[in-house]
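In this view, the complex is presented without one of its protein chains, the others remaining in place.
Coming up: chain A.
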């Protein structure tokens, strides 16, 4: 990392020199450096640790609890990436290599077992040629948490460890590759900071994509909550259709994603999306702040994992309130904020319901 006092000095000079600078460009720059790159770096680091953990666990130098902890950190870091899922990781179906959800028919169990029945020795190349279902965290979670497996058993460990190690490596390589694409000259970060470039003709296009990604992610959170609640299936709870049900981390993931979304809104130094609202739009700013706060507090207050909350009336009522809170947050972004900023959201990755 270059920590250049000269750069800082130069920056403050130029900021003064061309004031008022393009606010859209400032926001895009500030979010890239202050929020997005730190999120991708944290994910990269978590996946590095995941690979280390898989090796250590399989060499009997880590216990199952430690391996599960490394997984939880990696899964949470991945959840944090989702509101900034644009650029390299959003292309070429790379995101599917990290996680396969929804897994409506338990493909993960079928494909993990089929793969290991075919190959007892597994190279990184073997994994790369396999289905996305077995390449990522969904399969890793299956190995460490599924009730039918027990990796503290030596025999089972011998069968499943090659896959555990291969997934760890694959995730580490993928995250490193994505981060490098962000940081390279003319990479994704540069494209969010200087305009025009190969991706964006001008700053508002970049800001529009940041907002679009944010709105899509918040809508995605509604789906991740609504699917197991049975909102698409006559109100019958579907606990196994939840994300991360095996590790009971569904709500933890939601909280990690929400925290990133809030950072995109606020910015590291109050220079996020909200900085684009003018003084006479303070009321909208307040409403969005309040909505983030409401959702965040409900998630923090959730006393039990999603699967348990789905099991009784009181739990379902809490989840309904959480869903409504997310819905308010989503609508404020999708309708009010986008309209106020004059941003056409266009392609909507999640069909509103």
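Just a few scattered comments:
Keep this in mind: a contact is a pair of C-beta atoms (placed from the backbone, for glycine too) under 8 Å apart; a residue touches a chain by one contact, two chains touch by 3 or more; residues count from 1.
What we mean here is this: contacts and distances are computed from a predicted model.
Per its UniProt record, the hidden chain corresponds to "Putative iron-regulated protein" from the list "Ion-translocating oxidoreductase complex subunit D", "Putative iron-regulated protein", "ATP-binding cassette domain-containing protein" or "Peptide/nickel transport system permease protein". When the full complex is taken into account, the listed residue touching the unshown chain is A:109, out of A:109, A:176 or A:259. Checked against the full complex, the candidates A:189, A:221 or A:255 give a single residue touching the omitted chain, namely A:189. Looking at A:100, A:140 or A:323, the residue that reaches the missing chain in the full complex is A:100.
Of the listed positions A:21, A:56, A:176 or A:259, the one in contact with the omitted chain in the full complex is A:21.
Interface with the hidden chain, as seen from chain A, comprises residues 1-4, 7-8, 10-11, 13-15, 17-18, 21-25, 29, 32-34, 37-38, 41, 90, 93, 95-96, 100, 104-107, 109-111, 129-133, 183, 189-190, 193-195, 202-204, 207, 216, 220, 223, 230, 232-241, 268-269, 276, 339-342, 344-351.
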